[in-house]
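Yeah, one chain of the complex is gone here, protein chain that is, but the others are all in their spots.
Right, chain A next:
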Amino acid sequence: MGLLALGTALDWPDAKKQAQLVRSWGIKQLLEIWNKAKGKERDIMLWGDEVEYLVVTYSKDDPKILLSLRQADILEALASDKALSKARCCSDGSGSPSSQPPPVFHPEFGRFMLEATPGKPWGIGFRELLEVEPNMKLRRCIAKDHMLPNEYPITLTTFPRLGSPGVFTDPYYPASGSKLRSQFVPDEIANPHIRFPTLAANIRSRRGRKVQVNVPVFRDEKTPWPWRDPTVNYDLHQWPEDDDVRNGAAPDNFIHMDAMAFGMGSCCLQITFQAKNLTEGRQMYDQLSPLGPIMLALTAATPIYKGFLADTDVRWNQISRAVDDRTPEEMGEKPLVNDRWRIPKSRYASNSTYISEDPRLRPEYFDADLVIDEDIKQQLLDGGMDDRLATHFAHLFIRDPIVIFSEDLQELDLTKTDHFENIQSTNWQHMRFKPPPADNSIGWRVEFRPMEIQITDFENAAFTVFLVLVTRVILSYNLNFYIPIRRVDENMETAHARDAVLQKRFFFRRNLFPAVRAPRSAAGSGTSTPIPSRPPTPAGPVEDEYRLMTVNEIINGTAYARGTPTQADRDAAGESEGDFPGLMPLVESYLDSVNVDVATRCRLAAYLELIRKRASGELCTAARWIREFVEKHPEYGRDSVVGEKITKDLVERVIKVGEAEARGEGGMEGLGLGGLLGR
């Protein structure tokens, strides 16, 4: 989350009236940055990770685990402590002298959440990659140090009993507040900064009803079927929105949730990369796009909602629905009368278009039905932006701004980007293309957003480092991951399935390399290519360029997958359609080509091994680990219900894992992590 300006936030009817103004000012600000920054060159590779935490209260003797709502106090304690890095946490045994300034903590939507980022961006030195894990541990330790003794930062994606009947926050507040109007969570669940309750209220208001977050329930042996969410109250009559459940908002066999907090209260692991220039930024955006669903499935960590086992493993669609502000007209439920267009996806969804001017980007990869604001596109074209990027922003700008502060509407300030960011940062796609800030001090950036947070910092560092290396491989080998963008959407859905990592197959490009070898000159993209290159191979049907692959094949390659077949590999056996090299062998090949010292390479190898084994099923995802924990719990009745005792034991285990990890290597025995971490 960015800086939180203070001001007078407009309620929806008033905000709606200003939407066009905000959009038009936003576009002017965008063009201002565009003209200033389009020629920016040779920015170095910098990147940053963001880790999000839930804050829980736990004590051995208290049967309840609760979400702590003391975010503001904790942040204040952190902000007022000028000597963060001098805290006891520095003696964490990592032994690496860090040049890093103290980490930075940020508020998040959930009042039980915290976000932490490194004090300054990382570079690409390989030894620097090894500082990520100690730094993540340091962040966790510093956060803990500024909490009450019974408060703990944990990295579960969601709190298993958020919205369950009874008490689940500390302090307790009753549900059905005026802002969220949720029958499950109180308004106080959200960060009290005016931006957040306004965001939630205006989304609900624009939509004309509460958000509907329905997750299929996992059907176990004794789960009653059809299953009706027993926590839904059909007899509330306090708010007009209480009618929603009587009007079919809570269908059978789905866990029903009704507030933004159920989605935006999830923790994720996000990474932002600075590109050397505009062209490289657009290339990274496009090439990382098809990897999004794969990394989502591989990091799956979200099997429980509102006290029930879900039939899905990841958070994505729940967040998508939790912030879906589309009206019935936009969703296609009613004829278009007042609204401008039908919109197929929520503001929080997978990418809908590619943005690079790469010659390998075939017209067939685009979505022919992409909704864009033609007037805005024309303004951008007139302002000198190229067609593809103008299309991208004209697509983002089909949305209304949700939170508008009246103070910002007095005059257009072209030295700021607030109106542009208002739309840009409430388009939560799985990649985000970020122009430089108004002062042009940093470069074009790309944010990779789909990954789920992992329980340990070892895992979070592993996925972070892996993704950083993958970007270097993409740029070095000029890999081509393009598939039709609609297939990326389908993959995103596939990634939700229970154990998708081992059970499902994903559309993925067969050949990542150019069909014809590049001219035998050193300068790959040099201007002169005196050697005649062979005529370009006529492009075949797009459908022949990709096929269904397992995550094991995509990550480890076909050869490795044959030796460690997952269920999906076995299902696909016999219809093998050619070898795929695998991202991991490409990463290894990259590491073989650069100078890496022994200690660094060995540490990196531990990270890569975790990813490799997660993909092959030799190790399980956090989602699988949590499911098994629940299934083996003596109080679990095989009825999909995750009760308070199970929740307490699960969170207690997660806290112990965190403490053991903070103490250093070797403290993890007896915590049942063998299947998760392989050590």
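One rule holds in what follows: contacts are C-beta pairs under 8 Å (C-beta built on N, C-alpha and C of every residue); 3 or more make two chains touch, one makes a residue touch a chain; residues count from 1.
Everything below uses one rule, namely that contacts and distances are computed from a predicted model.
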Assuming one chain is omitted from the figure, identify its UniProt name from "V-type proton ATPase subunit a", "Ribonucleases P/MRP subunit Pop8-like domain-containing protein", "GCS light chain" or "non-specific serine/threonine protein kinase". "GCS light chain"
Contacting the left-out chain: of A:G7, A:P344 or A:P514, that is A:P514
Full-complex contact with the absent chain, from A:K120, A:R219, A:R388 or A:R472: A:R472
Using the touch definition from the top, which of A:A19, A:V104 or A:I124 touches the missing chain? A:I124
Against the chain that's been left off, what residues of chain A make contact? List them. 42, 44-45, 123-124, 276, 472, 475-478, 513-514, 517-526, 528-534, 556-557, 559-560, 581-582, 584-586, 588-599, 601-602, 605
